[in-house]
Every structure is written in C-alpha cells, then in structure tokens.
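As you look at this complex, bear in mind that one protein chain is not there, while each of the others sits in place.
Here is chain A:
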Amino acid sequence: MSRENAQMVEDKSVDIEEENIARKERLFAIARWTLPSLMMVLFICGWQAYVTIAQVPHYILPSPLLIAKTLVADWSLLWPAMLMTGRLTVLALLFAVIGGLAIAVSFTQSKLVEMAMFPYAVILQVTPVVAIAPLLQVYVDNAFVAALLCAWIVAFFPILSNTTIGLKSTDHNLEDLFTIYGATRWQRLRYLSAPSALPYFLGGLKIAGGLALIGAVVAEFVIGRAGTGLGLASTLLEASYRFNFGRLYAALILISVMGVAIFGLMSLISHLCLYRWHESALKRE
C-alpha cells in the first residue's frame, strides 16, 4: 500500500511540474506581445506628459499628439515620399541580391576570379558610403542611378559574403557522393551548393534589407531631391531646415516603420524557406 501511495505522490508531482511548465509557456506567449506594447504605451504617455508639463516648445520636441496630427495632415505628402524611398530601397535590394548572388557564384566557380576581386569588394564595403556618395553624384549623370548605386554598394556585401561562405559549406561526403554519381558542375551547383547556401543567403538578405534602407536614406541626404524626387529622408531634411519638427518626427517614424516592415518580411521569407528542414527552425521541447 505504501508503495502505491508513493507512486501516486510521484505522479502528482510530475503533473504539477508539467503544469508549471505549461503555465510558464502560456505566460511567455502572452508577454511576448503585451510587454513591448505596454512599454510603448508607457513611453508615449511619459513623453506626452513631459512635453505638456514642462511646456517644451514644439520646435524642440514635438508631442506625440502633434506628431500624430502631422502624420494625418501631411499624409498626402508623406505617402508619396514613402513610396519613393520604398522604390529606391526595393530596387537597391533587388540588384544587391542579383549582383551578390552572381558574384558569389562566380567566386566559387573560379578561385582566380575570387582572388582577383574579393579585396575590392571588401574595400567597397569598408569605405563609408557617405564618403562615396558625393563622388557618385559627380560621376554618374543620372541622379537616380547614382542614388541606386549608393544604396546598392551598402546592401550587396552581406549577400555576397554570406552566399560565398554558404556555397563553400557543403558536406564533404555529399560532395564525394556527387562525384561518384558523375554529377556535372551545374548539377552540383543546383542540387548541392545552392541548397547548402540557402540559409546563409537568407541570413545575408535580412541584413541587406536593413542596409538597403540605410543606403537609400544616405543617398537622399547626399544626392538630394534632384535624383530621387522627394523621398522620406529628403522630406525629413527639409522639415529640419524649416523647424517643422512635427513633420520631421513623422518622417522619422515612417522610416523606422519601413525598416521594421522590411525586417519582418525578410524574416518571413527566411522562415518559409527553412522551417521544414533547417535546424534553426527546429523547436526543442
């Protein structure tokens, strides 16, 4: 009888433990969204309270309410600006993907090409783009192309370097298997190197998305509205000249919304490509 009792006690304690774990998980699932939202609300309320109580002039720090009002009032101006910046960013990212992939593949197909070109890719990357942008403006007649080039330079490197590493990180035994089965160069790239490189490429894409936006903003700042039309960054700059801080903050918020959206989209793409097979998407119990 006593043994049976002990058994029951044990079962119960296991149950309680399981329940505790489950409760903790439920709590975390809720907190993951509510906590940051709560932080945001607190922050905005604090900001509003500070501006109101300390009577901070709007040309020094606009209140959240004023920013929200400006966002609505200036929407007809901000929305096209956002589209403009978005177009520049997306195009730069697209070309960064195409260029980064093409160069990475050429690197892995020919060691000599890699030796000849890789140092210059690095130099292009480590030289601050703000310093290159004015030159681009001088040498490239079409200002939009200059802006695009500026954003491209920043965005393509993580794709290039990540994909290059990925293409080289194939399993040696699988390589041997492909050799034994007489795979062609193309088959090797298509069925072995490319899938091996996919997680690395997607990691690079996440970084490149953010960098493309930064590149676009820098291009707008330096090259100005001549080439890009009135984008969010040029709007922001002009608003600052006019001490229109409501609009400045509205543009700033939209830029970070774009950044978050790009990051979210890239994460989603990455998840969709990898969740079935890659370890990074594996849920541990």
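The working rule: a residue touches a chain if its C-beta (ideal position, glycine included) is under 8 Å from a C-beta of that chain, and two chains touch if they have at least 3 such contacts; residues count from 1.
Operating definition for what follows: contacts and distances are computed from a predicted model.
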item	value
Chain not displayed: protein name in its UniProt record ("NitT/TauT family transport system ATP-binding protein", "Peptide deformylase", "Carbon-monoxide dehydrogenase medium subunit" or "DNA 3'-5' helicase")	"NitT/TauT family transport system ATP-binding protein"
Hidden partner chain, touching residue among A:W33, A:Y120 or A:Y181	A:Y181
Sites on chain A contacted by the missing partner chain, in the whole complex	171, 173-174, 176-183, 187, 191-192, 195, 198, 276-279, 282
